[in-house]
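To start, the structure itself, in structure tokens.
Only a single protein chain was left out; the remaining protein chains are all shown in position.
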Amino acid sequence: MNWIDTIAQGVLLGGLYALFAAGLSLVFGIMRLVNLAHGDLIVMGAYLILLVVSLTGMNPFLAAMVAMPVMFALGWGLQRVVLNRVLGPDILPPLLVTFGLSIVLQNVLLQGFSADSRRVGAGALETASVDLGVVTLGVMPLLTFASAVGVIVALNWVFYRTSLGRAFRATSDDPVTASLMGIRPQGIFAVATGIALVVVTIAALYLGMRANFDPTIGPARLIYAFEAVIIGGLGSLWGTLAGGMIIGVAQTVGAAINPEWQILAGHVAFLVVLLIRPRGLFPRAFD
Amino acid sequence: MTLLETRGRTARYGDFQALFGVDIALAQGQTVAIIGANGAGKTTLMCSVSGVLRNAPDQVLFDGRAVGALPADEITRLGIAMVPEGRRLFPSLSIEENLLIGAYGRRAAGHWWLQTVYALFPILRERRLSPGTALSGGQQQMVAIGRALMSNPRVLLCDEISLGLAPVMIRDIYAALPQIKATGASVVLVEQDIGQAMKVADHVYCMMEGRVTLSGAPATLSREAIHDAYFGAHA
Partner (left out) sequence: MGAGKTYRVETRTTASTVAGVGAVGLIVVAVALPAFAGRGLIQDLFFILTMLVLAQFWNLLAGYGGLVSVGQQAFVGLGGHAMFGAAILCGWDPVAALVLSGVAALLVAIPTAFFAFRLAGAYFATGTWVVAEVVRLSVAQWKALGGGTGISLPREASGEMLGQAAIEALFGVRSAAARDILAYWLALALCVATIGGIYWLLRTRRGLALAAVRDNAPAARAVGVDAGAMKWVVFLTSAFGTGIAGGLIYLQKGRISPDAAFAVTDWTAYVIFIGGIGGIGTIEGPIIGMLVFFLLQSLLADFGSWYLMALGLIGIAIMLLAPRGLWGLFSDRTGLHVFPIRRRLAGGKLDATKREE
């Protein structure tokens, strides 16, 4: 087994998982909401991009940019109409509502697009690669990883350098006192979910281009996203990237030893990290 | 001219009634103090005025407008800012960010901004990038007050700002009050420290078990009257 190549592939795979996880991390960090429909929202985003591409013939990257404002509006609306009403100390209502949403989304997509496997064509990009001497890396995985880093840099910029980001952090700390500052928590949450769905669109773009997808693959992506967020630690986006990379490397190393062990290896890595650090690698100081 | 008043304000927490028809009034430029023992309903009253607790619209009037049913963020934007009991700074934000977030609901341009708040409480400028939790109690109280000022409020509600502070700190904080008033804010002070309250207030209300038991200018209130109203001792 070529260690360097295996680990490099794992790190890049981690970028994909971090992209899946970033939107989840944002929402979980700000409102402690566990969104079981997150994976299905990514799949929905992939279908939306597919639709734009097939209707207009434009490049997938441009199609994603068209899809982003639509997804923002959907996220904003979803939060305002449904999810804001189930936020609170009980964990069951958001669990059941988002699970219901997951089922509804999967079946709407099934009715609309059938169960056939689809893919967003990316032309030459699908197989292009870069030879770095020591390793050869695919351009698509590299782009995915770079996008993950870019998304996290952008989100951190919003969080720590803008008035909106301050409002996010304050509302996450203490929604009642935040409202005393003139912040409407419901409105802030809606913006947060909107932004999360924009990130989901980017994740959907790479999901759609790298492999076949169909309406039912959402929940499998969800568990990887959860693992990345949790071992990264609540509230840390770089932690989410680290978490994604750990899962990714564990999976590629496991697969190199025995292809049947790929997914199992990722889960075992998750359990090992949590055993040592029950709150994740880089948790916030207070929670 | 009455700037802020409550009319028959009632409030409940589930089955428990905390306020039984409370009437208080604050005139433009005045400082009003509300004193009373723990559990008298003072903080409940403040939460009712600031919008944290909501009830019938015309139980609270601000500048003649019925605001009793509005949520807290709207009330702040109308010009009533609260320094909450226990400070409640945001642990994820630095000192400066805590101040800046106070300006989120900024009503209008006015005297208070970072520079003027730092001029009022110079110690904060040195620690401006520290997290909110790294300061002493007195300094945290200064941040909480500065944060409320950043919205340039017309009414400042101060809930137990001397709680848990050393006498020196209490003196420093109260020393800032005249400057705050000079910029046009009217102040409501909730206090357990009767001495301080009497020194700075134009009008004092005493509360006990959800009702106003005494009301008047400090000079007109005798020690015995206050004692009876505070503790409910019957003659």
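Residue numbering begins at 1 within each chain, and the chains themselves are lettered A and B in the order written.
Definition applied: contacts are C-beta pairs under 8 Å (C-beta built on N, C-alpha and C of every residue); 3 or more make two chains touch, one makes a residue touch a chain.
Nothing here was measured: the structure is a model prediction, and the numbers come from that model.
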Would you mind listing the shown chains in contact with the chain that isn't displayed? A
Which candidate, A:4, A:73, A:91 or A:153, sits in contact with the chain we can't see? A:91
For the full complex, which residue in A:7, A:51, A:65 or A:108 touches the chain that was left out? A:108
Of A:145, A:226 or A:282, which one is in contact with the hidden chain? A:226
Contact footprint on chain A, counting only the chain that is left out: 28, 32, 34, 82, 85-86, 90-93, 95-97, 99-104, 106-108, 110-111, 219, 223, 226-227, 230, 260, 263-264, 267-268, 270-271, 274-275, 278-280
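By our rule, only the chains that are shown with their structure count from here on.
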Just give me the whole-number Å value for how far the CA centre of chain A lies from that of chain B. 43
The answer for chain A against chain B in the complex is residues 163, 166-167, 169-170, 172-174, 176-184, 284-286
Of all residues in chain B, those that touch chain A in their complex: 50-52, 71-73, 76-77, 81-82, 84, 88, 90-93, 97, 100-102, 104-106, 147, 151
